[in-house]
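Encoded as structure tokens, here's the structure I'll be asking about.
One protein chain is absent from this view; the other protein chains keep their places.
We call the chains A and B, going by the order they appear; numbering starts again at 1 in every chain.
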Amino acid sequence: MPSTNWTRHHILSLADFTPAEYDTVLQTAASFQEVLSRRTKKVPTLQGQVVANLFFEPSTRTRSSFELAAKRLSADTLNFASATSSMTKGETILDTAKTYLAMGTDIMVIRHKEAGVPNAIAEEMDRLGVKVSVLNAGDGQHEHPSQALLDLFTICTLLDPDHPRLELLKDKKIAIVGDILHSRVARSNIWSLTATGAELHLAAPPTLLPKLFADYGKDRPGKLFLHWQLEPALIDADFVMTLRLQKERMSANLLPSLREYHQMFGITRSKLQLCKPNVKVLHPGPVNRGVEISSDLMDDPEFSLIQTQVTSGVAVRMALLYLIGSGKVA
Amino acid sequence: MPSTNWTRHHILSLADFTPAEYDTVLQTAASFQEVLSRRTKKVPTLQGQVVANLFFEPSTRTRSSFELAAKRLSADTLNFASATSSMTKGETILDTAKTYLAMGTDIMVIRHKEAGVPNAIAEEMDRLGVKVSVLNAGDGQHEHPSQALLDLFTICTLLDPDHPRLELLKDKKIAIVGDILHSRVARSNIWSLTATGAELHLAAPPTLLPKLFADYGKDRPGKLFLHWQLEPALIDADFVMTLRLQKERMSANLLPSLREYHQMFGITRSKLQLCKPNVKVLHPGPVNRGVEISSDLMDDPEFSLIQTQVTSGVAVRMALLYLIGSGKVA
Partner (left out) sequence: MPSTNWTRHHILSLADFTPAEYDTVLQTAASFQEVLSRRTKKVPTLQGQVVANLFFEPSTRTRSSFELAAKRLSADTLNFASATSSMTKGETILDTAKTYLAMGTDIMVIRHKEAGVPNAIAEEMDRLGVKVSVLNAGDGQHEHPSQALLDLFTICTLLDPDHPRLELLKDKKIAIVGDILHSRVARSNIWSLTATGAELHLAAPPTLLPKLFADYGKDRPGKLFLHWQLEPALIDADFVMTLRLQKERMSANLLPSLREYHQMFGITRSKLQLCKPNVKVLHPGPVNRGVEISSDLMDDPEFSLIQTQVTSGVAVRMALLYLIGSGKVA
């Protein structure tokens, strides 16, 4: 692993991530990507440490990714899913977290449907003066830092497999398309993709992209643009990031039919003609085929980075667990 | 472990299993049975490999057996149960499988309530040109190969503990009794038990054993007989395999009462009088006591092989994971 000056104890948000931190994550993930290509894919880095996945909102995909990352670092893992928890017994979330702390948890990976829960737990841990680290695995519509970091790693590794780094984004045009209003993934991505001199274009129907999103671009190195139509975001784009559409949004009258949405904002082969010839498409998954993206495009390795994102996810999560966890072992 | 010429990449069905393949599985399972009798029951064979149990239809018993087999081979395991999956989020089953592939899964153990799902996933993996193996852990009413192989191992190990092999079945009479129509276990067992010169007798009420089952016996080394009464199947039988009766069948008018079913097709001590003196009874579990088999008979180690089947299950599943998995490591 690269020697680092990593000092961040919790990973809760990308809002204040520094370029040096992004580069450390990218470089560390690249090292683990290399480990994952070996015959023996495990390293003893976190042996004896406990990673607890506290998923108050269930997610098999993200939980499996974190669990595998932890196991490949030789950590012991504990899984908690709210369905079988004592939440129903009247215990508070902070009490649950403190129970896992008292059992000897070193890193808590937390997902919750309400924004701010991981922050609240991290604050409580700091107040108690304990060394446990908190990693936000998605909180309400707030942030999903590990997803945005794996997106970043996927893009930068494509641009320079040997040395992925933030500055590779400079002068790139990246579009984020879809339900930005309700997306924690989009918010984390806005932070990472404006951290250097890239052009970031958000595109969505007006109901899903309020004007106040322009504020995210203030005082950022990159430039942020808002569009209520797809086309201007796609023109000459290097990367197109699509977002999952929660079908519940329909009933809330925020959207017309799925078919109409797909026609206006769904990514298809023909719409990609507007982009750069080498354009690549990303999606955090799970995909509604034929809604956010046409089914054949999703499966086309010439354009789709969706599978690569999943693979990157394990390496990036190994990197994050390593960076916040290795200090405790040393 | 025995040196093998194993070439099969997925284990989906026993329909085309060769005698040599059966013997390799039996011999390899015997080696692992020996490992399991040692003080240290683990071997490092699959260290660093990932076995994902993708159980779209829940089953604690079979999942635990595969999980333990994988752990004893030192693999890392991931468990997926459909209740907490993104199935409900609209993702297709193939997309779920591809997500686990992209995370780095080496072997997928798949159970689904629809026939053909493991085959479809295996085909997709082959189409993608990836090395991941698929193991069918039960698909609809189609097949359940590992159950039939552990049944075979249980029988052959009883006949020759030191050298279990397919030819030991020659000239044996084996009865399969119960809801054959709806049983994936029965279908897999029909393939394995007609793979050599045994006599296989199926017995069930006509509603649960259509005539077309006779086709399974065409061009097979063994002979297949159908009976709509129990007695002719039992006469001089060496082994009686009973099948689980899904109580839902009653409401579908396929069966009279449970009591009547037990009277006609339930296995009891007195009915076993028709069989060979050393007859043994098998059941894939879980048993409805007093329905498929009388409660006292189930617990009588002189007749019942039911516990032995469960123990064999771990050794046979270790063998299967080893055979399809070790190629990838080498």
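FYI, a residue touches a chain if its C-beta (ideal position, glycine included) is under 8 Å from a C-beta of that chain, and two chains touch if they have at least 3 such contacts.
All of these numbers come straight from a predicted model, not from anything done at the bench.
Engineer: Which residue, A:R72, A:K98, A:H112 or A:H201, contacts the hidden chain when the whole complex is considered?
Structural biologist: Final answer for the missing-chain contact: A:K98.
Engineer: Among B:R39, B:R127 or B:K211, single out the residue that touches the unshown chain.
Structural biologist: B:R39
Engineer: Name every residue on chain A in touch with the hidden partner chain.
Structural biologist: 47-50, 52, 76, 78, 80, 84-86, 89-92, 95-96, 98-104, 329
Engineer: For chain B, enumerate the residues touching the unshown chain of the complex.
Structural biologist: Counting only chain B, the missing chain is touched by 36, 39-42, 58-61, 64-65, 67-68, 71-72, 81, 83, 247, 285-289, 307-311, 313-314.
What we mean here is this: only the chains that are shown with their structure count from here on.
Engineer: Suppose each chain is reduced to the average of its Cα coordinates; what separation in Å results between chain A and chain B?
Structural biologist: So the centre of chain A lies 41 Å away from the centre of chain B.
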